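Excluded from the complex is one protein chain; the other protein chains are retained at their positions.
Presenting subunit A:
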């Protein structure tokens, strides 16, 4: 018990340090576009765009315990909404964002309905079908979508007062959208609604007995998740200025899911790390081997999953707890045993329990395969 109390105490002491870290992160994020070359700023912008989609996927998969292999399609829906509005109706960039968000929310609500009856692989299959059929559909609707040729639209232009270059302006827009999206996701999770979502993930029948309306929370999780993907797609159109059906094949959906798992499921900043992985690793893989970038990419995913089974976001916490374990071994060790000893019979579920990592409030390290190396326990 006393270790837990101690953990709480250090948590409190950590607060000013956390504020400092956040301040530093903001400074870096704001300063980055003035330091890097335009192409690098563009890459950073894309990381932020993908991070929004991954944050949405995280709500559904990481926190909601459902699965979607169709998020590339929601992303595409958002991107095409923006492109068509700009191309046909000349609405201006800002007007496309709420429309894309609302449209994808409704689309997600629709896809949330099968999610009520299907789970696991079956749900994955249904959502995958959406991702598979959307590109051909976009090709067929040529009068609206421009068919296989896609649509070229105006990129976002910096207003004169800002004095910024195009890439810098787009970076700041993407940064704002990503910051707002991550903040909304965080707020959602730290509330009654978010707790209900987590409860449904962990134990559906117990959640229902506690008064959680399963159908409502599951469909809304899908809808929110689709909304984030749609917003992300919309900003993608602003930044790239071009959409075509081939940019949104089902491989995108799988890449998004892979990025999320690599970044860290059910972690608040995992989507950012996952987005960076999705953005940088493929091009880096291309540098290493021109012949088989896919192989390098795949191998890297395997390596990450071995080294950090809880994703890159969990890696920090794992390293910290490993480092913290060294000194505690010499100091009163018997204090730990009553907590770690009854692990085996403690829970009815097959969850194995890692020692709590204070850094990560919602660790996704419950999977038995991913349990940290506890063989070297005292």
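Convention: a contact is a pair of C-beta atoms (placed from the backbone, for glycine too) under 8 Å apart; a residue touches a chain by one contact, two chains touch by 3 or more; residues count from 1.
We take it that contacts and distances are computed from a predicted model.
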**Q.** Hidden chain of the complex, named as in its UniProt record, picked from "Monovalent cation/H+ antiporter subunit D", "Circularly permuted type 2 ATP-grasp protein", "Probable glycine dehydrogenase (decarboxylating) subunit 2" or "ABC transporter ATP-binding protein"
**A.** "ABC transporter ATP-binding protein"
Q) Out of A:37, A:160 or A:209, which touches the unshown chain? A) A:209
**Q.** Touching the absent chain when the full complex is considered, from A:78, A:103 or A:194
**A.** A:194
Q) Which subunit A residues would touch the chain omitted from the figure, given the whole complex? A) 1, 4-5, 7-8, 184-185, 187-188, 190-196, 198-199, 201-203, 205-214, 220, 224, 266, 338-340, 342-343, 345-349, 351-356, 361-364, 366
